[in-house]
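Please find one structure pasted underneath; my questions will follow.
The complex is shown incomplete by one protein chain, all other protein chains being positioned as in the whole.
Labels run A and B following the written order; every chain starts at residue 1.
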Amino acid sequence: MSDMYGKGILKGLSVSLKRFIETYLDDLSWWGKRYHTDAGIAHRGSKDARGIFTVQYPEEKIPTPEEFRFVPFLVYDEGPNGEKALRCTSCGICTKVCPPQCIWIVRATDPATGRPIPDPAKFHIDADICMNCGLCAEFCPFDAIKMDHDYELASFHRNVFDETRLSKPASYYASIRPANAAREDAARAAKAASRMVQSE
Amino acid sequence: MESNELNSPETNIPPELQGQVAITSLDRLYNWGRSASVWPLMFGLACCAIEMICAAASRFDIARFGMEIMRPSPRQSDLMIISGTVTKKMIPIIVRLYNQMPEPKYVLAMGACASGGGPFKEGYNVVSGVDKFIPVDVYVPGCPPTPQALLNGLMKIQEKIRSEPIKTARWYQKGPDMAEIPVPILGPDLIDPRNITLFPNGERN
Partner (left out) sequence: MVIPAPAQFADLTARFPEVLKPDTRPGYAGWILDQAALLEFASALRDEFGYDYLSSVTAVDYLAENKMEVVYHVYKTTGGSGVVFKIQVPRSDPIEVPSLVSIYPGAELQEREAWDLFGIKFTGHPDLRRIFMWEGFAGHPMRKDWHEPYFEEEAKPLKSRWPDGKIVMAESKNLYGDNISYPEGFSPGNQTFDPEKALYEALRNYQKDEIGLDTDHIIVNMGPQHPSTHGVFRVAVVLDGEKIVNLKPVMGYLHRNHEKIGERNTFIMNMPYTDRLDYLSSMSNNFGYALAVEKLMNVKPTERAEYIRVMMAEMTRIANHLMAIGALLNDLGAYFTPMLYALEERELLLDIFEAVAGSRMMCNYFRFGGVARDLPEGTLQMIKGLFFERLPRKIDEIDRFLSENEIIRSRGIGQGVLSAEDAIKYSAAGPLLRASGIPYDVRRAEPYSIYDRFEFDVVVRTNGDIYDRLMVRFDEIRQSIRIVQQAVKQLPDGPVMALKPMYQVRVPPGEAYGRVEGPKGELGFYVISNGKPTPWRYHVRAPSFINLTAFGPICIGQKIADVVAVLGSIDIVLGEVDR
């Protein structure tokens, strides 16, 4: 026991009091810019944060870091006339590496010959089985399946996503993961260039 | 809630009175009150429960939605957040808790496991989605959903509450209360009393 009964409690309460005062000091030092500004949100999530810590979702959102992963999506490249070309070749590597086996792919066939063509006819992800592990995106050789940043998926029904729901443009991908997209684009361009050289 | 949200859109307020007078319907006022004081059951199952605790903690603070009063007793709560994998050993207890909650009651399936079995779906002790036994109002995908995704789901619950007029909501009508859901039994495997008829040679009279 400490020398004076209640001293420990008072000491603890002083920590709380300090926190209370710090909130107002921090508010003052930001001149009202502590809330609803990007700098303010970043400050509250930084090592210098003091006082109140709350991010007022939905008005404010914590910025998602580049590597953040939620349910995957399929990347498509936009053609000059707005046509959508899914990067997916239905090679099936994502289905083979998916730990809970939540990806179903039907391979498309050429209507004329009946042979399989590198395109998915159907692509389903059961978002209520998906464990957001990111292995599909990590091992996809065509940069076709990527992990999304959109976490606001709450709905009134069970979520099984099909290829239309899953497709998102490459520009969206570049906007959520700029560094990764730039690196992958460069790698793909280099590969294409080397293939050109070889074929010549 | 902003005053313009509370205002009934069908009523035109003269321009000189705007900002001073709010006209609303009883429904809106009542449901506004209800949606801003949803008390969840303090009930964590698995990984998602930790994100639920984080959502209740200082950074996300569900007190801003009037939901910080997590009741450990089902008798006092409105919302059941199924935060994690529902196992066969646990489902009788979950059903019993649900039966004990007073109406109107809501269920939020948080995360993949509660919604559809999730990554553990194939496991021998896992129920593939709590909706096999109790009705679910909102499904929140994610494994686990971040606290913000959970808040998004809770806002969906509020949205649902706001769309329930007093006149037609079932629990304000005359008649019996909602029938209790039969509690599953633990036998050689989980037995759902509602499925007794499915047994090839089931003779339960």
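Throughout what follows, a residue touches a chain if its C-beta (ideal position, glycine included) is under 8 Å from a C-beta of that chain, and two chains touch if they have at least 3 such contacts.
Small disclaimer: the values here were computed from a predicted structure and weren't measured.
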Option touching the unshown chain, where A:Trp30, A:Phe53 or A:Phe142 are the choices: A:Phe53
Candidate in contact with the missing chain, chosen from A:Pro58, A:Gly92 or A:Pro169: A:Gly92
Where the unshown chain meets subunit A, residue by residue: 1-2, 5-9, 11-12, 15-16, 45-49, 53, 64-69, 90, 92-93, 95-99, 101, 103-107, 116, 122, 124, 126, 131-135, 138-139, 147, 160, 179
On subunit B, residues whose C-beta touches the chain left out of the figure: 42-47, 49-51, 53-54, 57-59, 72, 84-85, 87-90, 93, 97, 117, 119-128, 132, 143-144, 146, 185-193, 195-196, 198-199, 201-205
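Methods note: only the chains that are shown with their structure count from here on.
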Between subunit B and subunit A, distance of the C-alpha-averaged centres to the nearest whole Å: 26
Subunit B partner contacts - residues on subunit A that touch it in the complex: 52-58, 61-62, 70-71, 99-100, 126-133, 151-159
Residue numbers on subunit B that touch subunit A, as the complex places them: 58-61, 64, 112, 115-122, 129, 131, 137-143, 145-146, 148-149, 151-153, 155-156, 160
